[in-house]
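All protein chains but one are shown at their positions in the complex.
Lettered A, B and C in written order, each chain numbered from 1.
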Amino acid sequence: MSKWQDFRRKHVLLMNTLFTVAVPLTVWLVMELLDYSTTGLHTMNSMVDWTTLMRNLVSSFCFALGLNCNMALGRMDTSTGSQMFLACILGGNLALSLNLGGVGVLVFSMLLGMVAGAFVGFLFINLRILPMVLGLGISLVYECISFSANNQQGLNLFGKPGVGILSNRLFIIGITVLIMLVMTYLFQYSPFGYKRRAIQGNQKLANDAGINIYVNALLCYTAAGALVAVAGVFDTAYKSNLVPVLGMNSNSTVFSNMFPMAVGLWLAKKSNPVIGILAGSLSVQFLVLGLAKFTNIGMSDYMQTCIKYSVWLVFMIYRMNEDKIQLIKDKRARVALAKATRAQRAAVAA
Amino acid sequence: MNKILKRMAAGILTGALCLTAFAGCGSTGSGSQGGSSADGETTGKKFVIGVAEAQANDEVTTRRAYFENFIAPTYNVEFIFSEVLKDDAAVKTFIENCIDSGADAIIDFKSNSSQMARLCEENGVVYTVQGIPDMAPDLMEGEFPLFSGWSGANNDHLADLFRNWLEENTSADGSEGFLVSTSLASQGNVQHIEVSRAILEGLQEKYGLTYEQPIEDLVYVSETTNVANDKGLLITLYPGSPNKDTWLPGISSLLQSGKYKMFLSSGQTYNQTATVVNEVEAAFGIDIKVASIAAFSTTLDTAFSTLDPNGNPSVDFVTVKPSSVLNASVFAATYNALNGVIDTACRDENGKPANFRFNMISISSPEELAKTKGWDDAEAGTWIAGKEFVDQMLVTTNPDVTAASINELMASVDVDSIAEMMG
Amino acid sequence: MPEKGKVLVQVKDVCKNFGVTIALSHVDFVVKTGEIRGLIGENGSGKSTVSSIIAGMQPASSGEMAYKGKPWKPKDVLEAQAAGIGMIVQEAGTIANISVAENIFLGSYQKFRKGPIIDKKAMVTEARKALEKIGVTHINPALPARMYDMQERKLIEIAKCMYNNPELLIVDETTTALSQSGRDIIYRIMHEMADAGKAVMIISHDLNEMMEQCDTLTVLRDGVIIDNIDKADFDPDDIKQKMVGREIKGNYYRVDNDGYSDEVVLKADCITTMHSLLCFDLELHKQEILGIGGLSDCGMHTVGRALYGLEMVVDGEVRISDRNVVVKNAQVAFRNGMGYVSKNRDTESLELNASIYNNIASTGYDKNSTGPFINPFKERAYVDKQVRALMIKCQNAHQPVRALSGGNKQKVVFGKWCADDADILILDCPTRGVDIGVKAAMYQLIYDMKKQGKSIIMISEELPELMGMCDRLLIMRDGQISGEFFRKDGYDDRTLIEYMI
Partner (left out) sequence: MTATSSANTSGKELHLNWKERVDVIRSNRWFLMAFPFAMLALIILIFGGATGGNFFRVSVLKGILSQAIIIGTCATGVSFIYSNGNLDISIGAVLGMGATLGVLAYNATNITPLLILVSVGVSLGLMAFNCTMSVVCHIKTITVAIVVTQIYSAITTLLIGGAGTIDIAYETSSMLEDGGFRYIAFFGYFILCLVVYHFTRIGRELRFLGGNETCAQQTGMSSGKATYVSFLMAGLGVGLAAVFSVIDVSAVSVETGSGLGMDVMLATVLGGMSIFGGSRSNAYAGLIGALTVAALNKGLLMVGVPSAFIQGIRGVIFLALVYMNSERRDLLPSRMQF
């Protein structure tokens, strides 16, 4: 036991890496066992699954990361989903009309995402309405705009020249790595990241120390907009088209991507938020793909939804109570000590 | 100081947003009204018709263009379009609001219910529905003098289209495996129910199958189901909402079993599934034939012009709704009822509310698609159901019109007749 | 040779108002090199406001300032820091989730920029130097600040402030959070600076401390400078009078020696908490003011919380004797006639956004009910009585509490418990951050409660008030009672301090 603890102390990095890798690996293993035993299929059945996994991974990774930009600072931006729609539909179609291909779609969507995000940020720092409430209003407006744009057709990527690259595995890996590098830099090593962390701790102190919290918030929103736009493009590449929604339905994208974010932030305690969220997204994607295999034995997508969200619930129960176990242990030790002291005193008194 | 400036900027900005929004709607609103009064050829009361929409897709966009740009000015009526109505309660709210705005009739693309008919009845408003009578027995049996009937696709014909195509494109023994996406049929989506049923009937006729369960029950299944049949053919029903993030992985997972070479969809999903189908084809080296519902659009053009890894178009067969014909028929039913001939023009021979059926068009090759160029083109304003066609359906221009004559007219619509009409 | 006595900062006719409230009204004063100037005054007198204006935290509404002979109008803290004005603030000034080094260089990360990234190593090295400069070596600047306690974090702030070699150091009520060793560090730094021909401004409520450490005292009252006093003329009674605006007698504590009854009302029987306390015993008698004193981390605050059921008692029990109930949580305590005033007034004792009315009414929902419903008339009388009795300064009872001054806030806290008419009151630092005038009123109130037959536990870090008020005084050290003293025997502060450390 002590040897093991000693080893753990010595190889912190190794242990942290193992922890980070272990979670998605465990999810995969569990799904693989379940899938193979019930349907005879593997979770990763063919190259198609790998492509799907990677595309969905980069999509959910970017979206969760985008959410985290603001969420970590106590700003739950309910409009990120509508920013995604706006950015992809306006930017993507602009790129397509200029015949810029997949890369163009990606770049233009990102740019539009930054504009969309920055506008929300601008309103936020000026109106100072609670982010969640602001998000509600913004999503109404953004949804309306993205719906009316492009003749209500949304963004259609299937069969468009040059968009095949968005399904190219190497390209996807490249983009994922690039985003990881950029975001790690932004979050962890850049002046922006340092300031952001300070604001995350205490915005008043940060403000008093001369950090411009307003510019920082604006940048956070801008980065979030860019990230969800990337997420939207890859999602569209998978689903072929992005159909505009109304009635605050874009919120559901936000909510469903909170799962990878929650897992990611939990994993992040042993690494950093970027790697954590990647591992978190990977875990969730394994779960979704694994569940999809049950379609073969007649499980409806409602059932799959049920299971996916139940897993989320169980995870949250664990996450919010993991420290309780230690607490109970400590408490037991303390009670024992108290009993001993009491006995000792009684002995002395006697 | 700086703060005040920022605050002012914020205020101005919000104001500007507000103004833009209002200006936007103002111009569009007045534009359509101005157009209608200028072009109105008939005198008398200008009817106001509320249109309750369930979705916001290109069919709805086309319909709005058809009604607003063509019907409204030509026949001196005015339309109020709904937002996307989530459920029946929303439809009810919309109808009430229309009545308060002075609407004379409601065309309902969302619900198909006696409740709405009753509401319209109480307020003296004509009620027209897109859908099938079987779904609403109350409406059929009840006393609704102002209910002008149902319009929708002719399912027998649709089944024929599928059957014919299946006849030609499937093997004799049916060994290729059929994956049928019933989409939202399990949640009551009328179109998805109709098409799913047509597909199952088509397969039944082609192979002379006996299903162990009645087709009526099968289309409503809410989980992936292998249809048990006497010939042991692999027919799998896959229900679910394409908007759910578990839907597409499910399709992908099924296709990856390699057992399906025929993918038939009751919804407009050929576009959404294209990437998945392509990737499975490439990875497994098989050719999956795709049949789906579609509407005239650039998406459809792309689908037929994009080749899959086997050199075929990425979609093999689509049935297209000549949407202006549907729109013309709901309008005609409503308009005739408003003009007081509901008993002749909107009732069948038994005196029951009429059931107007139009025929879908099938397209199975880029060549056939090319023929349909310019049909129901909202931008060009070239409609299949043009003035001449609609005139034949209205009592004001054709006093002898009956439900039967309208149905006859619509039954005559096929690719060739349209081509002739469109010149 | 450093030059002393030169004017370093001049404040001329400075006004500051927050909306309708006037915080500073035409303030003039100078800070000279080589001096330690104390700012003293009641809460809300404008001490912190004027110093934060000098340090660039907020702009003045009108008036001028000069620094080193040039006009001084800092736009933010960074500018002030760069120009050599550093300030250690009253509230916690470190951010828990970032490293000590980042805290020290908060807002000035730019200087560690190496290309596009921030050089963490260089920052940590510099931070270590900064800490060493003030003689602190046990803090690792690479670790997150949350690993350190209040006192160590205050030292981090001092290091941060001193790193820039300020010409003027402003210490705003920092010493209350520090133990003696921490105070010694800060006093040393202050005197070193003064000796080196720089200047120090210190703000504190502790009159003794101020008189000991400062060369000059500036007394403020209601945003107006009342007087500047040189060390030679320091006279505590005179200063107090100037602060409050009326005469305060040398002794505002109780003078009687009435005893208390033998009846035990509250008994802690061998209680153990997760931290601090192990098999702790305590008995509170009827009509007794029981004082608990000690260093801030001796466990006395935990005792207060544990007695009221706020701290989990893992072994042993707290029992209210006459009702024979075991206090398991705060609800039980409240329902059985106990009351608790926390030392963290703003975060624990008040709902800042709610009105005075709602805060006071919060203890009386049951008492003011008729059947299941709250009777608005009864409730109104309940609140009005306290607002009047305590002379809470407010426009009306519906004013949010957050707009009140510290003393008035504390009056509201007392008001809600007076109204509640609790039999047992636990007061944790009841006069912390309260000016002398209100303090006197609080003491009177506590004494009145005793006379009404209530039992009071008074926990405080200030020995004089404990000695002045308590019938019995317990001194704690390391979670244990290290000494017990009685009013009737007389207290001797030297002995008390011996038992504390």
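Structure notes:
Please note the rule applied: a contact is a pair of C-beta atoms (placed from the backbone, for glycine too) under 8 Å apart; a residue touches a chain by one contact, two chains touch by 3 or more.
Note that the coordinates shown come from a computational prediction; the quantities given were computed from them, not determined experimentally.
For the omitted chain, the shown partners it touches in the full complex are A, B, C. Remark: the omitted chain is touched by one listed residue; of A:P24, A:G117, A:P131 or A:G159 this is A:P131. Residue B:D88 is the one among B:D88, B:D301, B:D348 or B:D391 that touches the chain missing from this view.
The set of chain A residues touching the chain not shown comprises 71, 73-76, 123-125, 127-134, 136-141, 143-145, 147-148, 152, 203-204, 207, 213-214, 217, 246-249, 251, 255-256, 258, 261-262, 265, 300, 302-303, 305-306, 308-310, 312-313, 316-317, 320-321.
In the full complex, chain B touches the hidden chain at residues 4, 7, 10, 14, 17-18, 21-22, 24-25, 28-29, 33, 53, 80-83, 86-89, 91-94, 96-98, 100-102, 111, 113-115, 118, 135, 138, 184, 186-189, 193, 220, 222.
Take chain C: the residues that touch the chain left off the picture are 15, 17, 19-20, 22, 25-26, 62, 221-224, 245, 308, 310, 330-331, 333-335, 340, 342, 347-355, 358, 361-363, 365-366, 369, 372-374, 376, 393, 398, 400, 416.
Criterion: only the chains that are shown with their structure count from here on.
Distance between chain centres (mean CA atoms), chain A to chain C: 42 Å. In terms of their C-alpha centroids, the spacing between chain B and chain C amounts to 72 Å.
In chain B, no residue touches two or more other chains. Interface residues of chain C facing chain A in the complex, by the touch rule stated above, are 57, 76-79, 81, 89, 93-98, 102, 106-110, 113, 116-118, 120, 270, 272, 274, 278-279, 312, 314-316. Residues of chain B that touch chain A in their complex: 6-7, 9-10, 13-14, 17, 21, 56-58, 60-61, 83-84, 86, 222-226, 238-241, 244-250, 252-254, 256-257, 271-276, 279-280, 283-284, 297-299, 302-303, 305-306, 314. Across the complex, chain A meets chain B through its residues 41, 45-49, 51-52, 123, 126-127, 141, 147, 151-153, 156, 158-160, 167, 237-241, 243-244, 246-247, 256, 288-289, 291-293, 295-305, 308.
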